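The other protein chains are all here in position, but one chain of the complex has been omitted.
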Amino acid sequence: MAETKKDCNVALFGAGFMGRAHSNAYLNVAKFFDLPVRPVMHTVCDILGADAFAANWGWQHASTDWRATAAADEVDLVDITTPNHQHAPVAVAALEAGKHVACEKPLAGTLDDARAMKQAADAHPDQRTHVWFSYRGCPALALARKMVRDGKIGRIFHVRAQYLQDWAGPDVPLLWRFKGTESGSGAHGDLNAHIVDACCFVTGEQITEVCGAIMETYIKRRVIPESEAGNIKGATVGDKIEYGDVTVDDAVSFLARLSGGGSASFEATRLAAGRKNANRIEINGEKGSLRWDFEDMNWLWYYNVEDDAERAGWQKIMCTDATAHPYVAAWWPDAHILGYEHGFVNLASTLLKNIGGAADAVEVPAPTFQDAYETQRVLEAAVLSAQNRSWIDLSDVK
Amino acid sequence: MAETKKDCNVALFGAGFMGRAHSNAYLNVAKFFDLPVRPVMHTVCDILGADAFAANWGWQHASTDWRATAAADEVDLVDITTPNHQHAPVAVAALEAGKHVACEKPLAGTLDDARAMKQAADAHPDQRTHVWFSYRGCPALALARKMVRDGKIGRIFHVRAQYLQDWAGPDVPLLWRFKGTESGSGAHGDLNAHIVDACCFVTGEQITEVCGAIMETYIKRRVIPESEAGNIKGATVGDKIEYGDVTVDDAVSFLARLSGGGSASFEATRLAAGRKNANRIEINGEKGSLRWDFEDMNWLWYYNVEDDAERAGWQKIMCTDATAHPYVAAWWPDAHILGYEHGFVNLASTLLKNIGGAADAVEVPAPTFQDAYETQRVLEAAVLSAQNRSWIDLSDVK
Amino acid sequence: MAETKKDCNVALFGAGFMGRAHSNAYLNVAKFFDLPVRPVMHTVCDILGADAFAANWGWQHASTDWRATAAADEVDLVDITTPNHQHAPVAVAALEAGKHVACEKPLAGTLDDARAMKQAADAHPDQRTHVWFSYRGCPALALARKMVRDGKIGRIFHVRAQYLQDWAGPDVPLLWRFKGTESGSGAHGDLNAHIVDACCFVTGEQITEVCGAIMETYIKRRVIPESEAGNIKGATVGDKIEYGDVTVDDAVSFLARLSGGGSASFEATRLAAGRKNANRIEINGEKGSLRWDFEDMNWLWYYNVEDDAERAGWQKIMCTDATAHPYVAAWWPDAHILGYEHGFVNLASTLLKNIGGAADAVEVPAPTFQDAYETQRVLEAAVLSAQNRSWIDLSDVK
Partner (left out) sequence: MAETKKDCNVALFGAGFMGRAHSNAYLNVAKFFDLPVRPVMHTVCDILGADAFAANWGWQHASTDWRATAAADEVDLVDITTPNHQHAPVAVAALEAGKHVACEKPLAGTLDDARAMKQAADAHPDQRTHVWFSYRGCPALALARKMVRDGKIGRIFHVRAQYLQDWAGPDVPLLWRFKGTESGSGAHGDLNAHIVDACCFVTGEQITEVCGAIMETYIKRRVIPESEAGNIKGATVGDKIEYGDVTVDDAVSFLARLSGGGSASFEATRLAAGRKNANRIEINGEKGSLRWDFEDMNWLWYYNVEDDAERAGWQKIMCTDATAHPYVAAWWPDAHILGYEHGFVNLASTLLKNIGGAADAVEVPAPTFQDAYETQRVLEAAVLSAQNRSWIDLSDVK
């Protein structure tokens, strides 16, 4: 364990894109937030080696041995950013070794893995678990949640959630993200996971039923990147180019019922040309509406049914007011907008406050393994609905 | 029949909101468009009487006798804007009397009525039928169709269509629109009808399967307007206010498959606070995307996958270029934007060109009874999907 | 004079673009508005002949004799849409003949002409004068005026007005609009006239000083349209193409002081690529702000300083509420948006109410010759400021 109580030694698993985003969060979070513990960038672990990564970001150690790192005595917090099928083994081992555990989303590639992780968290209630649904760290989305809780929207009739991207056109090769064995799913786990979490986060409601779903792989075969040609099931050899089967979805959309009686729709796709990172949600209630799009992440739109007819209209709120908007006081003067990685820094502040026992200082809650398991159940229900061509009651998905 | 070949005597049925919109179209269309026949505002017929209406708009005659009007010798074109349950009797009678027949959407309140109308149209192939899906008359939506046909979008992956309104909050009384016996359905027939037509119009594809649907009445009872209290099934008597049961949906959303292999979602609601007339459609294809919202009806957004990465982005096209955009040459110089009723005037030009035998001058096709019957089948399939909690193949809906 | 008191016989001068816009207004205005007089489309007069125009629009007579028409006994209202240098002679003659006179903007091509028209109006105070600053007829701009009058904005600090178009690139030939003898000025009279009127209309203030101006002709020579080659001063003859001198401005921008102490900026140009019809105004006051752009003419943006910090933001008001927004009750149900020509129809309703003595029914005032003369003085002051390279006090411009 760290030598002083105030230090929290972090071990990061995975030195890819998410590894960078988390490193940036640990580097910066204590500069902006007042925290009960000090994050120490102790060890980064990656099976391909992480020496250069450690040197660049200031991790004190680099390792290729995940079992040793997850159990190392000096480590307080294990943070997992590896491919989805590796989440469960690392998380369970770390929990059993007495660590706090944070994990990238989705919680796991399969519901079985997710359940195992949730059960491990249940078995170690004194250790914190944390899932990086990073958009909870966007002030605008957190403000939406606050306004719903404050009764600004009233009874919720509709949630309309989409996560649209466009990077997976037919020319994109067969990356690991297109292989079910590594990623578990495609757009569904990658993108729908975010918006299911956002829906429950903002509304405070649960999804009780999936009322229809379409799951589709539009680009069924892709070129195998050179290094892997010939090693993949389904690959064929042409004159110059080899193709392999895509084994995940490109797009999944589904309809759902909310516990408060409203309806919801969810859509994730990687084939919406022009939609770069359109993580969007709109909530329509009896007293008003809210909507948000990550592509314009600093703005929240609000409609108040009770405004005078003369002025009634969607209000475009720049969520940068230190006195009124979540997280903002930690950053710059009003009206200096934030970017993508601030979501991680903000969420890291919550994680470290929770670990430091300052739960009452937590402005915006971060999801636990238990919460993320609920999201995983919804994703599973959507898959079943698409496969069975019928509605699925969530109580039938365990 | 009209005294000169060039006149087309119109009989309008219904002197409400749509009666006004159609009157405006007949008054103005020949001022802007070069037509093979001249529309003559001959008779307006309404069971409540239409003398003042006729005087205001310049209809030569007013009648309360629908049977006589529909069969009158001098009438060339019967145009129906009455409540939905009256569409079929008037339309069938008029077709049998040898008239061309235009009808407001949805084609009918029930699939049985719609089928009867379609069969009557089949039986009189030399008479034109026409359904007022007026948004086809918006230049931007017509341009979207043209761009799809010209291959700008390529293979279609997704259609995302919504028609969101917000006028039906809990304080709105039990108008005829909330009574199934008069309207047939609620948001579904009123709004989804438009966007199903728009989807097929723009993409040139058909809907082959409904893959889940939610149909809901959120506000189940409404105050009975004073004149009707006590006359409505389900009404109860309180001290001062009487309530009646709402017998149509407030909102219907459904998922669907397109004949080209893509997926589509449709949502109609009257409870989306802040969405006033948000008739919206987005099409994502392999080569690009298009999107449109009636609230900004003069703009079409276009994304071209083949643009250089430096400049690639959604392009906001003001659809007011006389040399390049449908319908525009008839109106004002470039960049003088159009409004709601221009859709009717534009569609009226098509109707009158068709009646005058100038089909090759028709820039944008208007839907026939046969087309609208297909739309009605899709609406029926969505209802069945919501009721059965399962997918519905369109071939099972006759 | 018209046979019944209720008729108002209109004589229209000029059968071009504006002639069409006014014809449309007279055709439709009584269908939507309840008016004290009935507009009768009596005579259209154009030196090139207007028989076809009259037939198309339903004018009862066509004439080429402007003097006779302006003085004809049966005419009640003379409406002028001819080129700017013809405004004064027609208007003065008509006023002297006892007619009400409406005139397209700018009031005249020169300040001398404008003064003569204003003096003629002064001399005939019982006849109405009216200038077609048609954007006053847009509900959103009229709402902006109402909100300022109701104190929603408070003390005005800034007005930022622009009218940006892009149709006058180097390839556009030497049309009449580029010739000073016919048009009087370029973008200045055509576009700045509108936004100076809008500024005074919305704020209720006057312009007291011009504090700097730039007037420029960027494209100094243009191709002479074939029919006119060789007839224009400055033309030169090449192998195939002849050029002539542009004798008006392409763009004029100026700064000004408002009578309430605030500052204002105005900019008109025909060379703002991508700005099609961007007639825009923003008002910043102590209590709030308003902004509007004709390219999105149905929307008004409003910012209220007194809103809670949590929700404060620009509010996007769709100006289509019959109970709360000017002119709207005359048209369609809420949320059915209007277009360009509705401005003329709305303003025509004011003109006819004024003529019919129903001034107290006028919701939004239309400008008189006196008002438009004030606007013309501001335009003249801007020209003087650009020429003199110094500030110009409006009291020095008579």
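Note that the chains are named A, B and C in the order they appear, and that numbering of residues resets to 1 at the start of each chain.
By definition in this document, a residue touches a chain if its C-beta (ideal position, glycine included) is under 8 Å from a C-beta of that chain, and two chains touch if they have at least 3 such contacts.
Because the structure is a prediction, the values reported are computed rather than measured.
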Touching the absent chain when the full complex is considered, from B:56, B:259, B:315 or B:368
B:315
By the document's definition of touch, the residue of A:57, A:218 or A:314 touching the omitted chain is A:57
Write the list of chain C residues that the hidden chain touches.
157-158, 160, 162, 164, 166, 169-170, 211-214, 216, 218, 250-251, 253-255, 257, 261-263, 265, 267, 269, 271-275, 282, 284-289, 303, 305, 313-314, 385-386, 389-391
For chain B, residues in touch with the removed chain
143, 147, 302, 304, 307-318, 321, 323-325
For chain A, which positions touch the chain that isn't shown here?
17, 20-21, 23-24, 27-28, 30-31, 56-57, 165, 167, 276-277, 294-298, 318, 320, 332-342
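Please note the rule applied: only the chains that are shown with their structure count from here on.
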If more than half of the interface residue numbers appear on both sides, call it same; otherwise different. Which is it for chain A and chain C?
same
CA centroids of chain B and chain C: separation to the nearest Å works out as 36
In whole angstrom, the CA-centroid distance of chain A from chain B equals 41
Hey, how far is the Cα centre of chain A from the one of chain C, in Å?
55
Got the chain C residues that touch at least 2 other chains?
318
